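Below: one structure, written as structure tokens.
The complex appears here minus one protein chain, its other protein chains still in place.
Coming up: subunit A.
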Amino acid sequence: MADASNVDAFVEFERVQKSYDGENLVVKDLNLTMPKGEFLTMLGPSGSGKTTCLMMLAGFETATHGDIRLDGTSINNIPPHKRGIGMVFQNYALFPHMTIAENLSFPLEVRNMGKSEREEKVKRALDMVEMGAFGGRRPAQLSGGQQQRIALARALVFEPELVLMDEPLGALDKQLREKMQFEITHLAHRLGITVVYVTHDQTEALTMSDRVAVFDDGRIQQIAPPDQLYESPENSFVAQFIGENNTLEGTVKEIKNGIALVQLDDGELIDCKPVNVSQPGERTRVSIRPERVEYNKDRLQAGVHTLKAEVLEFIYMGDIFRTRLRVAGNDEFIIKTRNAPDQVRLQPGQQIEIGWLPEDCRALDA
């Protein structure tokens, strides 16, 4: 699904731009194709343009330039109510003056569906989210999680092929959110619907999506399946934004055999995988995931460069240990180790040597 070709594209953004004030572009030259059945998450900090993209797709905002296509037809001039796109809003937007059943029945009514058919579909949708007994209640009588399910059921009850979700889990507590993440993904896959999901929570993005589009400054910085995104970020923004990340700054000394030798600012040398660097002399920002850093000498690969580090702080977090180090003048260098029986607990003040596999250390743009 990652290599969706244009041929079976279901949702397409082509050179889409959006400006509200005629001076600044909120969305800059957006190109995106999604195959049918994909669960795509738009992830990014607030103001990155992800919600605007979603609203343009839903029809509540018009693109200043470019073309948005749904199943091959341009929908630029189709009003929202004719697009047939289901949508789940951040605060659910359940109609407070209607019961749950009436809320679900609403999209069917406006489609002039018969009463018996409506009732059956509403029942099925409620059962689907395990809320069958709540049809007669009002939204205000439900908990946040229950409202969330109803909002989902309402967006699905008229069987749209595309469902948009705008930070639907933002108002829930952590445990409920995690539970709902699984429910939504399972439901989406079971029904085979295409989902565009907007969030600023990277964990949510990683656990739920087939692909994640990382937005920043009105552009997609990287669009890739979660594992690729995490392990092979293409630029330092993505590396920083997704998961925890250690960065060290330096200059490329040489590149050979697909390995870049980088001299850090304090003079030490490390081996990296060149990603955004191509020639010696370039400034680079090196990114290493905390869990890929090794300090047990026995496990370090022979011949790789290592760095001296001083333990500053040891934090016990249950399943993992989180240790803060000073490495090459960086006081915020974090390493994470599993809480295993044979694991060494580092003490503050301890001097250690750390190293990593060259392919885990990515030399990105400065």
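The criterion applied here is as follows: a residue touches a chain if its C-beta (ideal position, glycine included) is under 8 Å from a C-beta of that chain, and two chains touch if they have at least 3 such contacts; residues count from 1.
In this text, contacts and distances are computed from a predicted model.
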Per UniProt record, name of the chain withheld from view ["Protein FixA", "Phr family secreted Rap phosphatase inhibitor", "Spermidine/putrescine transport system permease protein PotB" or "Multicomponent Na+:H+ antiporter subunit D"]: "Spermidine/putrescine transport system permease protein PotB"
Contacting the left-out chain in the complete assembly, out of A:96, A:114, A:281 or A:318: A:96
Omitted-chain contact residue, chosen from A:84, A:170 or A:225: A:84
Among A:65, A:111 or A:253, the residue in touch with the chain that has been omitted: A:111
Missing-partner contacts on subunit A, residue numbers: 58-60, 79-82, 84-87, 89-91, 93, 95-97, 106-107, 110-111, 154-155, 158, 164
